[in-house]
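For this depiction, one protein chain was excluded, whereas all remaining protein chains were kept in their positions.
So that you can tell them apart, the chains are marked A, B and C in the order they are listed, and the count of residues begins at 1 in each.
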Amino acid sequence: MATGVWLAGGRGSVAVTSIVGAAAIRAGLADPTGCVTELEQLRSPALPALGDLVFGGHDPATTRLCKKAEALAAAGVVPARLVEAVRDELAAVEPEIRPVPVAATQLESAALIAEDIAAFRFRHSLERVVVVNVSSTEAAPAPHPAHADADALRQALGEPGAVLPPSSLYAYAAFVSGCSYIDFTPSTGARLPALDALAHRHAVPYAGHDGKTGETLVKSVLAPMFAMRNLRVRTWSGTNLLGGGDGANLADPGANAAKATSKQRVLGETLGYEPQGNTRIEYVDDIGDFKTAWDLITFSGFLGTSMRMEFTWHGCDSALAAPLVLDLARLTAAAHRSGRSGPLTELAFFFKDPLGGAPGPAGGVPHALAEQWAMLASFVRGLADA
Amino acid sequence: MATGVWLAGGRGSVAVTSIVGAAAIRAGLADPTGCVTELEQLRSPALPALGDLVFGGHDPATTRLCKKAEALAAAGVVPARLVEAVRDELAAVEPEIRPVPVAATQLESAALIAEDIAAFRFRHSLERVVVVNVSSTEAAPAPHPAHADADALRQALGEPGAVLPPSSLYAYAAFVSGCSYIDFTPSTGARLPALDALAHRHAVPYAGHDGKTGETLVKSVLAPMFAMRNLRVRTWSGTNLLGGGDGANLADPGANAAKATSKQRVLGETLGYEPQGNTRIEYVDDIGDFKTAWDLITFSGFLGTSMRMEFTWHGCDSALAAPLVLDLARLTAAAHRSGRSGPLTELAFFFKDPLGGAPGPAGGVPHALAEQWAMLASFVRGLADA
Amino acid sequence: MATGVWLAGGRGSVAVTSIVGAAAIRAGLADPTGCVTELEQLRSPALPALGDLVFGGHDPATTRLCKKAEALAAAGVVPARLVEAVRDELAAVEPEIRPVPVAATQLESAALIAEDIAAFRFRHSLERVVVVNVSSTEAAPAPHPAHADADALRQALGEPGAVLPPSSLYAYAAFVSGCSYIDFTPSTGARLPALDALAHRHAVPYAGHDGKTGETLVKSVLAPMFAMRNLRVRTWSGTNLLGGGDGANLADPGANAAKATSKQRVLGETLGYEPQGNTRIEYVDDIGDFKTAWDLITFSGFLGTSMRMEFTWHGCDSALAAPLVLDLARLTAAAHRSGRSGPLTELAFFFKDPLGGAPGPAGGVPHALAEQWAMLASFVRGLADA
Partner (left out) sequence: MATGVWLAGGRGSVAVTSIVGAAAIRAGLADPTGCVTELEQLRSPALPALGDLVFGGHDPATTRLCKKAEALAAAGVVPARLVEAVRDELAAVEPEIRPVPVAATQLESAALIAEDIAAFRFRHSLERVVVVNVSSTEAAPAPHPAHADADALRQALGEPGAVLPPSSLYAYAAFVSGCSYIDFTPSTGARLPALDALAHRHAVPYAGHDGKTGETLVKSVLAPMFAMRNLRVRTWSGTNLLGGGDGANLADPGANAAKATSKQRVLGETLGYEPQGNTRIEYVDDIGDFKTAWDLITFSGFLGTSMRMEFTWHGCDSALAAPLVLDLARLTAAAHRSGRSGPLTELAFFFKDPLGGAPGPAGGVPHALAEQWAMLASFVRGLADA
């Protein structure tokens, strides 16, 4: 039965790559490379099929999907022949990506979002809808007392002014509509006590934060390697050069700080101490949709011998993100169906800054990729058994 | 109680770094950085203490240990102040590193090796001795029918001529002396059916092959990362520039081929297919004891998008190897004490080319570092329970 | 007045990129980026205009030019829109790229080559024709006594068997037809005393060898930098990973050796000594028309302090070569018109292994790029004055 994927940021690079890719895979024109739920160890009848995903969403931009897809093809993100081949499917999704509703209060805005989702669900007889935030990174919002309590939040939303950042308003609208929610960005999303309470009240799961697509993915295997070998990392310093829309957005100091912090977290969590150095993000328009990251790691070995490692990662963020969006939609929908609610900490594999806090005596989630993988595999097996 | 470590190649860089390091750690002058058996998750009362290891060995070279240690200090492998501080300990080990015995037949040579080990054991009242091969890499030996059968082997060794390469003759001498054996090199060592049978007959364990100290260590976490993300690795091409004694030895085509093959194996095993490209080893005298490896990895993501990663590893092989030699000696001695015999496949974590064959329906050992780590941790827990 | 460019290897990547590019620039659809004769300091009325070049050639392959151009577009070497735009021009050149003539003796083959060139010249009323070798790299030929003398050569060519490699047979045919000749490859070309004599006898100039398009270009500025700063280069070790047709060809040990030698020569010539290390070429099909080179340089500074530099060059050889082919054709045609004959050593700027020998008391050509540039600029000024 069909499952809806409602994309906040539905005309952006990640969203359109996901839509083009799902269509191409359904048509047998492309392999599901990059989709981890298609790996033998994670494939499961409990997940909705890739071909059963139906796309809709909101976006303030008005660029037509096929134009955006052509631009992605020109930038080397997707093959031009696939864009040609799925032109009809893009035309079918076109009316489903609607303008962002705006009303006098955030409560009314949320109601309009919920209406759009409900209409989409009805139109396509969807079993359920997963709301996915793939819009641009926001700056951290100002704290507000209503963030702590679901009822106070509803009341505050009914008054003029902005209580929630857009990513959180989507989470709000998703939860009250009985939809699960995924935040693929470093924005706030569902990470507020009031929204967590709401997710539990409406018995819906949520997942996040910040898709792990490049440099941090590499860190999440290299940092455990140094830890497992009892080598002492002294410096870990990273530079990220990125273009495209998200790059320009991240040049904004607020958004940049949020992202840089989330990128460095994996080190402290897996090493047990903070090495020197930090992660810089620089916007370079010319680099386009590809990103180049360079990391220098200096470390001490036996008797203090000083050694070093460097790596350069040259990846296409949208092409790395899109299959994970499809994976997360399938996994979250299946979790919802199986009765899970609240944070899906078992999906830490996908995120730079996974829900569930640091590992420790009181629990928390691992940041090492192999442990995250084991947790994910066990989660998928659990879905099948449910 | 004291445990002997008998080093074939006892005046080489790895051996001397191990001896200096064990003495410095025992004296409280250095941390056990790089020793994985000192990590909280692997520390175990079942292992002999680092301070309980006693060193002896064979070497055709006659350089005095303190001279070699000074040379290592000059090359930046160990700190000069530590060499100064452990000068007395080196002097004490000096007479225990003896010339390699040579006799008319390999059987007689093996007997002389066994005598040296027995005398060492008696002299220090050792509970047991672990023989560790850290000598230069050999070319692959010519096949011989006696390699297949323990009794035929004994008979053949009694005749003039070389039936076994040196690394295997050490394994032979170790086993018949009731000693365990570790091969830290890519040489043949105990990997012959006749020797395996002998290990079982004498109820001693053995471990190997080819310590995983640098580029292959990195491969063993990066290759699983690509596999877990369902990204298709198309090319993995590596260049290793190395100096020092082993570098010159590896410039020999036979030894080079053995090493290069063992370095590329991890890719096929963890990815499930062989990407294009290979691993080259080049000897550059000037680089000395440090090694620089550069790897280029090209891969396809979603819809075939082409991406790439490069890394440079600049490590000191002896400083990376020495703590692992200490770890392996402790683990193998403990396994011996606990009654294990034959190949210790659970020690795959330490090796480029681990004993136990490829993973598959019929068993085999994993090449992904995180799985190897889990297997090692479980092995250590088992020792404690035994 | 129109100048002919006769391409040995006229359906290969370099040739077709040159043809597409010249047509696109003529049509005002592309800038002459990469063409050094369009730089302000080198622009000269003495050179035939880019728009006055007319292309023909030989190739054993039969792929149609537009098909090859489409393949180059798919590989990212040229933009697809330009290939579309110059489709008519490619169709016009199509019949001018003819099969390689083969006859009973090399003399008869040379005569057929000369006939093809003469017919091409007549058909287009060309002022003169430059023959350019852009075909695959050959292995070094066996020595032959007739290589030393022009008359002996003619006689030997008249007998069955191969006296000259193909690149040299083209030089022969060019010279006897009164055409200048450029070898853009490391093959033998005109570098035989008999051919040099012939060039002088027919009063035609020639240029070569081995277009400097990537790693060697970088070496030709970095090596002088170290020399000018009195820094001692200890190791310079390079790895070249390349795909495409030339890559496969260079995997052949003979061709590889020729190329690797020519790539390392710049170091000895500009540093005055040979650092350790060498240059490796590895064929990796997947890399296609792009090439990745990695070089490690270790050097000593003041009081022997050890330092290092690495670079990675990721370039498209055909896109780097094609504008230089156009430059060389223009420069060589102008030199011919101005009465020059024999080797054009002033064109060293373009070549890995420039004609004219090492610099020294007896003359020779510089390998440092800045000196080569100064020599080239002075050469161009000389043409204008002539």
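Simple rule for what comes next: a residue touches a chain if its C-beta (ideal position, glycine included) is under 8 Å from a C-beta of that chain, and two chains touch if they have at least 3 such contacts.
Everything numeric in this text was worked out from a predicted model, so none of it was measured.
Of the listed residues C:205, C:323 or C:354, the one in contact with the hidden chain in the full complex is C:323. When the whole complex is considered, the residue among A:237, A:261 or A:338 that touches the unshown chain is A:237. Considering the full assembly, C:218 is the residue among C:134, C:164, C:218 or C:242 that touches the omitted chain.
Only one of the listed residues, C:28, C:304 or C:339, touches the absent chain: C:304.
Where chain C meets the missing chain, the touching residues are 17, 20-21, 24, 30, 32-36, 38-39, 76-79, 82, 217-218, 220-222, 224-225, 228-232, 290, 300-316, 319-320, 322-323, 349, 368-371, 373. Interface residues of chain A facing the missing partner chain: 234-235, 237, 239, 241, 276-278, 280, 282, 284-287, 292, 294, 296, 298, 310, 312.
Following the convention adopted for this analysis, only the chains that are shown with their structure count from here on.
Centre-to-centre, using mean CA coordinates, chain A is 43 Å away from chain B. In this assembly, the C-alpha centroid of chain A lies 50 Å from the C-alpha centroid of chain C.
The distance from the centre of chain B to the centre of chain C, with each centre set as the mean of the Cα atoms, comes to 50 Å. Of all residues in chain A, those that touch two or more other chains are 76, 312.
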